[in-house]
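The complex is shown incomplete by one protein chain, all other protein chains being positioned as in the whole.
Entry: chain A
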Amino acid sequence: MTENKDSDDIAFHQLKQLERILECDPLINEVGFIHPSQFAALDDEIVGSDKSVAHSIPQSVDEFISTNLDANDLQHDSSIFWIRDHKLAISTEALFHLYNAAKHAFMAALTQQKMVDSLCRKTDKSLNKKVTDDNTGPDIFLESEVMNHSKALLLLSCDNGTAWNSRKLICSKKQCLSLLMDELLFSALILSYAPKSESAWSHRRWVIKAIDGKYPKFEDVVERESELVEKIAERSKMNYRAWNHRCWLITYMTKEQVINQLQNSRKWAELHVGDSSCFHYRQLLLQRMLKHCSRFDVYHVRKEELEWNEMLIKRYIGREALWVHRRFLSQLGSRPFRSEAEKEPYVVSNQDNINMNNFISSEMQLLHSCLSISDNDFEDIQSQGVFAASYILWMFKFFNLRQQLHNSQLTVLEDMPRVMGELKMALNKLCPEKTLLWEDQVISRIM
């Protein structure tokens, strides 16, 4: 670094301001990086809505300001930081120096902390414990340094794994529930502006695993976590990391929560039909709910989901996510789902045959209704035709009830060569770029 001493000092001073802001208002729930010229626009936005003085810590957080803080310390450079109503903005002009200052401060504190730690471990393991109880001593000071600097650093560089790890280490040493709950607040703050931050999501999973069994109302934590994902998914479309986190939560949900989630996510999915991650989430919930259910229950749940899906398919033309979901539903209730009952040989009942016949002929009807309008030049309508035809082809090819299909008298299957010919023609016309795929799949199906 070729920085001169002065600019280093200024940056360090700014870092102190940032850390003080974060310490004084632990409820900050939004951060943005903006050009300082836009600060004025931020002020205008809330004119009249708030009586607090610009550029000062809002009154509402007075309760969080501990008595030993000097009021003068709360001053901050208003050309660099803007704060109001738990919203913080940082000037993009200051980021580079602020980041360097935060990194150096963090790395220095971490190195010192590791040194003290290893000294404690080498001399006497219990010494470490004793000092912790005292709330004094060099390691306590260093811990708070590491916590403050890592917070500032992560705010500026949210996937710095070393900084996240340093926080995990301190949390696991302290074994203190409120410290862990603070980590949920802080990582939510990071996610408010970096909703795809893998480290932040992973940090939350670590925290949740750590509080499982310790927090009195753990279901509430799971519930709030699921709500957080939904809030973030609303602003950040098709966010794989966020939905993956929600899927992970399912193993911690109670039976009632699973049913509730199924109901709530249905409304959400209707408003976001392109977000296939939400449909995947429903698939996991359905499988979890039906795990120990009778064949009869599975049949009815599946039928209802199929009807809902068909309604959406007809309302939102050419949405891939809806057809992907239907592929899944076509298989729901078939062999892979029945691991519990798999040991007994599967006997195809007369009712199964009737259900299957009905299912397949209604799917063929859906296909024909989609193909009949696909002559149209509109792209969505053409896509709908491709999705419908490839869905039927896919279903026939990978149906896990193949065994069952062979043994039964399904009228539609007697006509298989004709159906396949029709699908091949439609697909080659609507989607000629994948001819080799259609060719291979149709041939392997007929044979």
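Keep this in mind: a contact is a pair of C-beta atoms (placed from the backbone, for glycine too) under 8 Å apart; a residue touches a chain by one contact, two chains touch by 3 or more; residues count from 1.
As a convention for this text, contacts and distances are computed from a predicted model.
Student: Which of the following names does UniProt give to the chain that is not shown: "Geranylgeranyl transferase type-2 subunit beta", "Cytoplasmic tRNA 2-thiolation protein 1", "Non-structural maintenance of chromosomes element 1 homolog" or "DNA methyltransferase 1-associated protein 1"?
Tutor: Choosing among "Geranylgeranyl transferase type-2 subunit beta", "Cytoplasmic tRNA 2-thiolation protein 1", "Non-structural maintenance of chromosomes element 1 homolog" or "DNA methyltransferase 1-associated protein 1", the correct UniProt name is "Geranylgeranyl transferase type-2 subunit beta".
Student: May I ask which residue of A:Lys209, A:Arg235 or A:His368 touches the chain that does not appear here?
Tutor: Among A:Lys209, A:Arg235 or A:His368, only A:Lys209 touches the chain that is not shown.
Student: Just one of A:Leu262, A:Val324, A:Met364 or A:Met425 touches the chain that is missing; which is it?
Tutor: The single option touching the absent chain is A:Val324.
Student: Touching the absent chain: which residues on chain A qualify?
Tutor: 92, 95-96, 99-100, 103, 107, 111, 117, 121, 125, 156-157, 159-162, 165, 168-169, 172-173, 202, 205-206, 209-210, 212, 238, 240, 243-244, 247-248, 250, 274-277, 280, 284, 287, 319-321, 324, 327-328, 331, 336, 390, 394, 397-398, 433-434, 436-437, 440-441, 444
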